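In what follows, a single structure is set out as structure tokens and then discussed.
Every protein chain of the complex appears in place save one, which is left out.
On to chain A.
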Amino acid sequence: MATARGMKTMYGVCSHAVRQTTGLKAARILQQRAFRVNGALRQQPFDSSEEKPQFPGASAEFIDHLEFIQPNVISGIPVYRVMDRAGQIINPSEDPQLSKETVVNFYQKMTLLNTMDRILYESQRQGRISFYMTNYGEEGTHIGSAAALDSKDLVFGQYREAGVLMYRGFPLDLFMAQCYANADDLGKGRQMPVHYGSKDLNFITISSPLATQIPQAAGAAYAAKRENTNRAVICYFGEGAASEGDAHAGFNFSATLECPLIFFCRNNGYAISTPTNEQYRGDGIAARGPGYGMLSIRVDGNDVFAVYNATKEARRRAVAENQPFLIEAMTYRIGHHSTSDDSSAYRSVDEVNYWDKQDHPISRLRHYMTARSWWSEDNERSWRKQSRKTVMEAFEKAEKRHKPHLDLMFTDVYDEMTPNLIRQRESMWRHIQQYKDHYPLDAYAK
């Protein structure tokens, strides 16, 4: 049961007033108390008779010898895990003890994603879709975190989080529709493949610029906090995107403005061809959290239960205490960056094989399930067959559909079409009528 707490200490983590679920008025009073408390901190009277530093900018002790703080990159922040690489629980008290139904669902969602990835990657190779990005090796980060959230929690992603959408129930038809940019695409065919979005599933449409979603997530979380409906926001990004200025902005804003937000960094070892030792010199992304006053943790991203536990607790506290949490999920990008990339140009096949064969979220979870007799070879065979069938059906259907109506090129620039755009649309149609033989009109909805 959440209780109101006053300011604990000037050092270390500030304890914010905790929101109660009892009433809007009570919650508002508590929120105001949180703000006032921070105000009181700043208004401490300066007293030069005290030997403690009086600077408004930092509360610390004096030190009389010169000493640079060593960044700890050798033995940095430890990696939290629940299962070992063979899927065995290490510390039984950390086993979330999810039901068989839940765990089988995790497994099926991860493998369905994997199957969809294989088919759509191949379809790009065959020229059927223009572009694709796979999620190989990172399925655990998607499913583990998605399962720990409420369905109404808002998701801001980067581009390699399709499993989150799949877990929430985004149909295969709509994944395919977006990749094929056909008339069923919720995005109306305007973006490249894998730029999914769903209002019903609270998944903000993906955009290509990296890290732009990070300060946006802070703003959305602030709005959610004011709405007072027990809603959290999660923001996914890679370790490469974390180098962007927008990431710094988002971290700082979420902490200073006390937002109920989970930052989820997928550290998969590469940003296209750039390995992590060329991306940062510090101890990864988790070590940056404390610099912003944020609670942070590093987890084994290939361990679905570790991801689940960390996200679940972060969500609970983010909403209860109105503060952001940073989760750095360590994982490995088994696939190429995208269909425009051939990663053999910058990493060895042996390296990739290690992760594929020895430390994969799907196989680790399967070992966990088989150890409990929750999943057999027969289950595996029939599920593989069924998932391939459903993916192929959706695929064939998507391929046959028309592309969206040409008028949709001009709508949604503004809420209403401007006179200028109406004129341009008319000009386009006049042109098309005259030169119709040179345009693939048949592919588009009439």
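The rule is simple: a contact is a pair of C-beta atoms (placed from the backbone, for glycine too) under 8 Å apart; a residue touches a chain by one contact, two chains touch by 3 or more; residues count from 1.
In the analysis below, contacts and distances are computed from a predicted model.
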Protein name, per the UniProt record, of whichever chain is missing from view ("2-oxoisovalerate dehydrogenase subunit beta, mitochondrial", "Eukaryotic translation initiation factor 3 subunit E", "KIF-binding protein" or "TWO-COMPONENT RESPONSE REGULATOR 24"): "2-oxoisovalerate dehydrogenase subunit beta, mitochondrial"
Of A:G169, A:P209 or A:G282, the residue in touch with the unshown chain: A:P209
Hidden-chain contact residue, picked from the options A:P193, A:G250 or A:G301: A:G250
Residue touching the undisplayed chain, where the options are A:G57, A:P419 or A:P440: A:P419
Given A:V82, A:A220 or A:A394, the one touching the chain that is not displayed: A:A220
Residue ranges of chain A at the interface with the undisplayed chain: 31-32, 35, 39, 154, 156, 185-188, 190-191, 195, 197-199, 204-205, 207, 209, 212, 214-224, 226-227, 233, 245-246, 248-250, 252-253, 256-257, 411-415, 418-420
